[in-house]
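A single protein chain has been omitted from the complex, and every remaining protein chain is retained in its original position.
Right after this comes chain A.
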Amino acid sequence: MSFPTVSSHFVSEKISAVRWLPEQLQQSDRFVTGSWDMDQNFVRLYRLQSNQYADTNVDFVPRCNDKVAIEGDVTAMEFADKNTLAVSCADGHLSLLNMQRAVEEDQLQRTARSERLHYFKRTNKSSPCTDLSVYGGDIATVGEDGCVNIMNASNIKQVKRTIEADSMSLLSVCYISQQQLVTANRMGVIRILDARASTAAQEKISIMVGSKDEKRSNFVSALGTHPMQHHILLCGTEEGTITVWDLRNLQFPASYLSAHESAITDIAFHRNDPSKVFTAAEEGEVWMWSENKGIGDRNLQDGKSAWLSGDRLRSLVNVDGVLTRIRKAINSFDMNGPRLICGGDTEAVYLVDNIF
(Lines give C-alpha, C1' and ligand atoms only; values in the text may rest on other atoms or scores of the structure.)
Protein backbone atom coordinates (compact mmCIF):
# COMPACT_ATOMS: atom_id res chain seq x y z
CA MET A 1 0.00 0.00 0.00
CA SER A 2 1.32 3.41 -0.87
CA PHE A 3 0.76 6.58 1.06
CA PRO A 4 -1.26 9.44 -0.32
CA THR A 5 0.81 12.23 -1.76
CA VAL A 6 -0.50 15.76 -1.73
CA SER A 7 0.73 18.56 -3.90
CA SER A 8 -0.63 22.07 -4.05
CA HIS A 9 -0.51 24.35 -7.05
CA PHE A 10 -1.37 28.00 -6.87
CA VAL A 11 -3.57 29.18 -9.69
CA SER A 12 -4.29 32.83 -8.81
CA GLU A 13 -8.02 32.19 -8.77
CA LYS A 14 -10.59 31.28 -6.19
CA ILE A 15 -11.92 27.95 -7.30
CA SER A 16 -15.62 27.20 -6.97
CA ALA A 17 -15.80 23.97 -8.92
CA VAL A 18 -13.41 21.37 -10.18
CA ARG A 19 -14.02 18.24 -12.29
CA TRP A 20 -11.88 15.58 -13.88
CA LEU A 21 -12.48 15.03 -17.56
CA PRO A 22 -14.16 11.65 -17.91
CA GLU A 23 -11.98 8.99 -19.51
CA GLN A 24 -13.21 5.55 -20.37
CA LEU A 25 -10.25 3.28 -20.13
CA GLN A 26 -7.50 5.23 -18.48
CA GLN A 27 -6.67 7.47 -15.59
CA SER A 28 -7.75 11.00 -16.41
CA ASP A 29 -4.96 13.54 -16.50
CA ARG A 30 -7.06 16.53 -17.42
CA PHE A 31 -9.33 18.56 -15.24
CA VAL A 32 -11.38 21.74 -15.42
CA THR A 33 -11.74 24.45 -12.82
CA GLY A 34 -14.25 27.26 -12.49
CA SER A 35 -13.54 30.43 -10.55
CA TRP A 36 -15.65 32.78 -8.46
CA ASP A 37 -15.36 36.18 -6.79
CA MET A 38 -12.80 37.44 -9.30
CA ASP A 39 -12.89 40.49 -11.53
CA GLN A 40 -13.04 38.14 -14.46
CA ASN A 41 -14.07 34.54 -14.00
CA PHE A 42 -12.86 31.68 -16.13
CA VAL A 43 -13.34 28.02 -16.75
CA ARG A 44 -9.89 26.62 -17.30
CA LEU A 45 -8.76 23.33 -18.68
CA TYR A 46 -5.65 21.92 -17.06
CA ARG A 47 -3.52 19.01 -17.96
CA LEU A 48 -1.11 17.19 -15.70
CA GLN A 49 2.45 17.17 -16.85
CA SER A 50 5.35 15.40 -15.29
CA ASN A 51 7.35 17.70 -13.10
CA GLN A 52 10.49 19.10 -14.69
CA TYR A 53 12.15 19.93 -11.42
CA ALA A 54 13.59 16.72 -10.18
CA ASP A 55 14.41 17.88 -6.68
CA THR A 56 10.87 17.73 -5.33
CA ASN A 57 8.65 14.76 -4.65
CA VAL A 58 5.88 16.21 -6.77
CA ASP A 59 5.23 13.98 -9.75
CA PHE A 60 2.79 16.08 -11.70
CA VAL A 61 2.25 19.75 -12.33
CA PRO A 62 -0.96 21.03 -13.87
CA ARG A 63 -0.59 23.32 -16.83
CA CYS A 64 -3.40 25.48 -18.12
CA ASN A 65 -4.14 24.59 -21.72
CA ASP A 66 -7.10 26.77 -22.47
CA LYS A 67 -9.65 28.97 -20.80
CA VAL A 68 -13.07 30.45 -21.46
CA ALA A 69 -14.25 33.67 -19.83
CA ILE A 70 -17.58 33.37 -18.02
CA GLU A 71 -19.83 36.33 -17.29
CA GLY A 72 -20.19 35.79 -13.56
CA ASP A 73 -19.15 33.46 -10.77
CA VAL A 74 -19.07 29.85 -11.83
CA THR A 75 -21.31 28.05 -9.36
CA ALA A 76 -21.25 24.44 -10.53
CA MET A 77 -19.90 22.29 -13.31
CA GLU A 78 -20.86 18.83 -14.44
CA PHE A 79 -20.07 16.75 -17.51
CA ALA A 80 -23.08 16.07 -19.67
CA ASP A 81 -21.10 13.65 -21.80
CA LYS A 82 -17.48 12.82 -22.47
CA ASN A 83 -16.65 16.16 -24.05
CA THR A 84 -19.41 18.48 -22.96
CA LEU A 85 -19.28 20.42 -19.74
CA ALA A 86 -22.34 22.14 -18.33
CA VAL A 87 -21.45 25.27 -16.37
CA SER A 88 -23.90 27.20 -14.24
CA CYS A 89 -23.19 30.82 -13.60
CA ALA A 90 -24.24 33.42 -11.05
CA ASP A 91 -25.82 35.56 -13.76
CA GLY A 92 -28.56 32.95 -14.09
CA HIS A 93 -27.37 31.35 -17.30
CA LEU A 94 -26.17 27.91 -18.19
CA SER A 95 -23.35 27.36 -20.66
CA LEU A 96 -22.10 24.32 -22.47
CA LEU A 97 -18.39 24.05 -23.13
CA ASN A 98 -16.81 21.61 -25.47
CA MET A 99 -13.40 20.02 -24.90
CA GLN A 100 -11.17 18.94 -27.67
CA ARG A 101 -8.49 16.59 -26.53
CA ALA A 102 -5.31 16.96 -28.50
CA VAL A 103 -1.78 15.69 -28.28
CA GLU A 104 -0.25 19.09 -27.56
CA GLU A 105 -2.74 21.77 -26.54
CA ASP A 106 -6.26 20.79 -25.61
CA GLN A 107 -8.97 23.21 -26.53
CA LEU A 108 -11.97 24.52 -24.71
CA GLN A 109 -14.82 26.25 -26.47
CA ARG A 110 -18.21 27.55 -25.54
CA THR A 111 -20.79 25.94 -27.80
CA ALA A 112 -24.04 27.16 -26.29
CA ARG A 113 -25.42 29.57 -23.78
CA SER A 114 -28.95 29.29 -22.48
CA GLU A 115 -31.46 32.06 -22.18
CA ARG A 116 -31.63 33.61 -18.76
CA LEU A 117 -32.96 30.74 -16.67
CA HIS A 118 -33.23 32.32 -13.26
CA TYR A 119 -34.46 35.78 -12.41
CA PHE A 120 -36.53 37.56 -9.80
CA LYS A 121 -39.98 38.15 -11.11
CA ARG A 122 -40.73 41.55 -9.68
CA THR A 123 -37.53 43.38 -10.46
CA ASN A 124 -36.59 41.25 -13.45
CA LYS A 125 -33.04 41.07 -12.07
CA SER A 126 -30.96 38.00 -12.75
CA SER A 127 -30.84 35.55 -9.93
CA PRO A 128 -27.76 33.42 -9.41
CA CYS A 129 -28.01 29.90 -10.68
CA THR A 130 -26.70 27.99 -7.71
CA ASP A 131 -26.29 24.39 -8.72
CA LEU A 132 -26.91 21.92 -11.49
CA SER A 133 -27.29 18.21 -11.84
CA VAL A 134 -27.01 15.99 -14.87
CA TYR A 135 -28.80 12.73 -15.61
CA GLY A 136 -28.44 11.10 -18.97
CA GLY A 137 -28.75 14.00 -21.35
CA ASP A 138 -30.89 16.07 -19.04
CA ILE A 139 -29.62 19.03 -17.07
CA ALA A 140 -31.47 20.50 -14.10
CA THR A 141 -30.51 23.88 -12.68
CA VAL A 142 -31.68 25.59 -9.51
CA GLY A 143 -31.40 29.23 -8.57
CA GLU A 144 -31.96 31.71 -5.81
CA ASP A 145 -35.37 32.44 -7.32
CA GLY A 146 -36.48 29.01 -6.10
CA CYS A 147 -37.10 27.62 -9.56
CA VAL A 148 -35.89 24.42 -11.14
CA ASN A 149 -35.25 24.41 -14.88
CA ILE A 150 -34.82 21.25 -16.84
CA MET A 151 -33.43 21.08 -20.31
CA ASN A 152 -31.72 18.67 -22.60
CA ALA A 153 -28.02 19.02 -23.30
CA SER A 154 -28.67 18.84 -27.03
CA ASN A 155 -30.62 22.08 -26.92
CA ILE A 156 -30.26 24.24 -23.86
CA LYS A 157 -31.97 27.18 -25.52
CA GLN A 158 -35.23 25.40 -24.96
CA VAL A 159 -36.29 24.82 -21.38
CA LYS A 160 -38.28 21.62 -21.14
CA ARG A 161 -39.83 22.39 -17.81
CA THR A 162 -39.74 25.09 -15.17
CA ILE A 163 -40.91 24.17 -11.71
CA GLU A 164 -41.44 26.86 -9.12
CA ALA A 165 -40.28 24.59 -6.39
CA ASP A 166 -39.66 26.87 -3.47
CA SER A 167 -40.23 30.40 -2.31
CA MET A 168 -36.73 30.50 -0.90
CA SER A 169 -33.29 30.29 -2.44
CA LEU A 170 -32.41 26.81 -3.54
CA LEU A 171 -28.81 25.92 -2.88
CA SER A 172 -28.44 22.45 -4.25
CA VAL A 173 -30.00 19.98 -6.66
CA CYS A 174 -29.43 16.32 -7.40
CA TYR A 175 -31.05 13.82 -9.73
CA ILE A 176 -32.10 10.58 -8.09
CA SER A 177 -33.58 9.03 -11.19
CA GLN A 178 -34.49 10.11 -14.68
CA GLN A 179 -37.77 11.50 -13.41
CA GLN A 180 -37.02 12.54 -9.90
CA LEU A 181 -34.82 15.15 -8.42
CA VAL A 182 -34.21 16.54 -4.98
CA THR A 183 -33.63 20.18 -4.15
CA ALA A 184 -32.44 21.73 -0.93
CA ASN A 185 -33.14 25.24 0.29
CA ARG A 186 -31.52 27.54 2.81
CA MET A 187 -33.73 26.42 5.66
CA GLY A 188 -32.73 22.79 5.29
CA VAL A 189 -35.89 21.65 3.53
CA ILE A 190 -35.37 18.98 0.94
CA ARG A 191 -38.05 18.51 -1.68
CA ILE A 192 -38.51 15.61 -4.00
CA LEU A 193 -39.75 16.77 -7.36
CA ASP A 194 -41.08 15.01 -10.38
CA ALA A 195 -39.29 16.21 -13.47
CA ARG A 196 -42.30 15.42 -15.63
CA ALA A 197 -44.93 17.28 -13.65
CA SER A 198 -45.73 20.97 -13.73
CA THR A 199 -45.56 23.18 -10.64
CA ALA A 200 -49.21 22.68 -9.80
CA ALA A 201 -49.11 18.94 -10.30
CA GLN A 202 -46.16 18.35 -8.01
CA GLU A 203 -46.80 16.08 -5.08
CA LYS A 204 -45.57 18.09 -2.16
CA ILE A 205 -43.01 15.79 -0.64
CA SER A 206 -40.55 17.43 1.63
CA ILE A 207 -38.21 16.35 4.37
CA MET A 208 -36.13 18.38 6.70
CA VAL A 209 -32.65 17.78 8.02
CA GLY A 210 -32.14 17.85 11.73
CA SER A 211 -30.10 20.51 13.40
CA LYS A 212 -28.27 20.81 16.66
CA ASP A 213 -30.15 23.92 17.63
CA GLU A 214 -33.79 23.72 16.61
CA LYS A 215 -34.12 27.47 16.66
CA ARG A 216 -31.46 28.07 14.05
CA SER A 217 -31.66 27.54 10.35
CA ASN A 218 -29.41 24.83 9.08
CA PHE A 219 -29.07 24.84 5.33
CA VAL A 220 -28.20 21.85 3.24
CA SER A 221 -25.12 22.87 1.35
CA ALA A 222 -24.38 19.72 -0.56
CA LEU A 223 -26.28 16.69 -1.81
CA GLY A 224 -24.93 13.41 -3.05
CA THR A 225 -26.42 10.10 -4.06
CA HIS A 226 -25.05 6.59 -4.10
CA PRO A 227 -23.80 5.75 -7.61
CA MET A 228 -25.68 2.43 -7.71
CA GLN A 229 -28.36 2.68 -5.03
CA HIS A 230 -29.94 5.96 -5.96
CA HIS A 231 -32.26 5.93 -3.00
CA ILE A 232 -29.41 6.73 -0.62
CA LEU A 233 -29.12 10.48 -0.30
CA LEU A 234 -26.35 12.21 1.61
CA CYS A 235 -26.94 15.74 2.83
CA GLY A 236 -24.11 17.88 4.10
CA THR A 237 -25.24 20.82 6.17
CA GLU A 238 -24.22 24.22 7.37
CA GLU A 239 -23.43 22.85 10.82
CA GLY A 240 -21.07 20.29 9.39
CA THR A 241 -23.36 17.34 10.04
CA ILE A 242 -24.26 14.63 7.57
CA THR A 243 -27.84 13.43 7.34
CA VAL A 244 -28.47 10.30 5.32
CA TRP A 245 -31.92 9.60 3.92
CA ASP A 246 -33.27 6.40 2.54
CA LEU A 247 -35.65 7.84 0.00
CA ARG A 248 -37.87 4.78 0.24
CA ASN A 249 -38.67 5.75 3.78
CA LEU A 250 -39.10 9.42 4.40
CA GLN A 251 -40.43 9.22 7.95
CA PHE A 252 -37.08 9.79 9.54
CA PRO A 253 -33.46 10.06 8.41
CA ALA A 254 -31.59 6.80 8.06
CA SER A 255 -28.48 8.14 9.80
CA TYR A 256 -27.20 11.32 11.29
CA LEU A 257 -23.56 12.05 11.89
CA SER A 258 -21.78 15.07 13.21
CA ALA A 259 -18.64 15.54 11.18
CA HIS A 260 -16.97 18.86 10.46
CA GLU A 261 -16.97 21.94 12.61
CA SER A 262 -17.93 24.15 9.70
CA ALA A 263 -20.32 23.99 6.77
CA ILE A 264 -19.90 21.06 4.43
CA THR A 265 -19.27 22.40 0.95
CA ASP A 266 -19.27 19.21 -1.07
CA ILE A 267 -20.16 15.59 -0.42
CA ALA A 268 -19.96 12.53 -2.68
CA PHE A 269 -19.58 8.81 -2.88
CA HIS A 270 -16.59 7.62 -4.83
CA ARG A 271 -17.98 6.73 -8.25
CA ASN A 272 -16.23 3.40 -8.59
CA ASP A 273 -15.95 2.41 -4.97
CA PRO A 274 -19.09 3.44 -3.11
CA SER A 275 -17.73 2.18 0.17
CA LYS A 276 -15.89 5.50 0.30
CA VAL A 277 -17.50 8.84 0.93
CA PHE A 278 -15.72 12.17 0.71
CA THR A 279 -16.67 15.41 2.38
CA ALA A 280 -15.16 18.87 2.07
CA ALA A 281 -15.71 21.70 4.52
CA GLU A 282 -15.64 25.45 4.71
CA GLU A 283 -12.68 25.48 7.05
CA GLY A 284 -10.41 23.69 4.67
CA GLU A 285 -10.81 20.00 5.32
CA VAL A 286 -11.37 17.04 3.07
CA TRP A 287 -12.20 13.81 4.83
CA MET A 288 -12.56 10.30 3.56
CA TRP A 289 -15.10 8.01 5.20
CA SER A 290 -14.53 4.36 4.50
CA GLU A 291 -16.74 1.47 5.46
CA ASN A 292 -15.21 -0.72 8.03
CA LYS A 293 -15.31 -4.02 6.18
CA GLY A 294 -14.60 -6.32 9.13
CA ILE A 295 -17.34 -5.43 11.57
CA GLY A 296 -20.08 -4.57 9.16
CA ASP A 297 -20.06 -7.92 7.40
CA ARG A 298 -23.36 -9.18 8.69
CA ASN A 299 -25.00 -5.97 7.78
CA LEU A 300 -23.42 -5.73 4.38
CA GLN A 301 -24.40 -9.24 3.37
CA ASP A 302 -27.85 -8.13 2.37
CA GLY A 303 -26.30 -5.44 0.20
CA LYS A 304 -27.37 -2.70 2.54
CA SER A 305 -25.06 0.24 2.65
CA ALA A 306 -23.50 1.06 5.99
CA TRP A 307 -24.74 4.59 5.52
CA LEU A 308 -28.28 3.44 6.24
CA SER A 309 -27.49 1.81 9.54
CA GLY A 310 -28.59 4.62 11.83
CA ASP A 311 -26.85 5.01 15.15
CA ARG A 312 -24.42 2.21 14.36
CA LEU A 313 -22.99 4.15 11.43
CA ARG A 314 -20.31 5.73 13.56
CA SER A 315 -18.84 2.33 14.36
CA LEU A 316 -19.13 1.12 10.78
CA VAL A 317 -17.12 3.84 9.11
CA ASN A 318 -13.61 5.08 9.62
CA VAL A 319 -12.73 8.63 8.90
CA ASP A 320 -9.39 9.83 7.56
CA GLY A 321 -8.29 13.38 6.93
CA VAL A 322 -7.19 13.62 3.33
CA LEU A 323 -6.52 17.35 3.62
CA THR A 324 -6.59 19.21 6.88
CA ARG A 325 -5.67 22.61 8.15
CA ILE A 326 -6.02 24.36 4.82
CA ARG A 327 -7.78 27.08 6.82
CA LYS A 328 -9.82 28.39 3.92
CA ALA A 329 -12.77 26.79 2.26
CA ILE A 330 -12.37 23.84 -0.05
CA ASN A 331 -15.30 24.46 -2.35
CA SER A 332 -15.27 21.46 -4.58
CA PHE A 333 -13.53 18.17 -5.22
CA ASP A 334 -13.66 15.34 -7.68
CA MET A 335 -12.28 11.82 -7.66
CA ASN A 336 -10.89 9.77 -10.45
CA GLY A 337 -9.65 6.34 -9.46
CA PRO A 338 -7.13 6.86 -6.69
CA ARG A 339 -6.70 10.52 -7.49
CA LEU A 340 -8.54 13.38 -5.88
CA ILE A 341 -8.45 16.96 -7.00
CA CYS A 342 -9.86 19.81 -4.99
CA GLY A 343 -9.89 23.56 -5.06
CA GLY A 344 -11.14 26.42 -2.98
CA ASP A 345 -10.62 29.88 -1.62
CA THR A 346 -6.90 29.42 -1.01
CA GLU A 347 -6.53 29.99 -4.76
CA ALA A 348 -4.82 26.68 -5.12
CA VAL A 349 -5.71 23.26 -6.47
CA TYR A 350 -4.66 20.28 -4.41
CA LEU A 351 -3.87 17.06 -6.14
CA VAL A 352 -3.97 13.98 -3.92
CA ASP A 353 -2.66 10.79 -5.40
CA ASN A 354 -3.00 7.24 -4.02
CA ILE A 355 -5.80 8.06 -1.63
CA PHE A 356 -6.42 4.35 -1.25
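Definition applied: a residue touches a chain if its C-beta (ideal position, glycine included) is under 8 Å from a C-beta of that chain, and two chains touch if they have at least 3 such contacts; residues count from 1.
We take it that contacts and distances are computed from a predicted model.
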{"item": "Absent chain [UniProt protein name; select from \"28S ribosomal protein S24, mitochondrial-like isoform X1\", \"Nuclear pore complex protein Nup75\", \"RABH1 protein\" or \"Ras-related protein Rab-21\"]", "value": "\"Nuclear pore complex protein Nup75\""}
{"item": "Which residue of A:V18, A:V43, A:M77 or A:A90 touches the chain not shown here", "value": "A:A90"}
{"item": "Of A:N57, A:S167 or A:Q251, the residue in touch with the unshown chain", "value": "A:S167"}
{"item": "Residue among A:S7, A:T75 or A:S114 touching the omitted chain", "value": "A:T75"}
{"item": "Touching the absent chain when the full complex is considered, from A:F31, A:Y46, A:Y135 or A:F219", "value": "A:F219"}
{"item": "Residue ranges of chain A at the interface with the undisplayed chain", "value": "10-14, 36-40, 72-73, 75, 90, 120-123, 125, 128, 130, 144-146, 166-169, 171, 186-187, 189, 204, 206, 208, 214-217, 219, 238, 262-263, 282, 327-329, 345-348"}
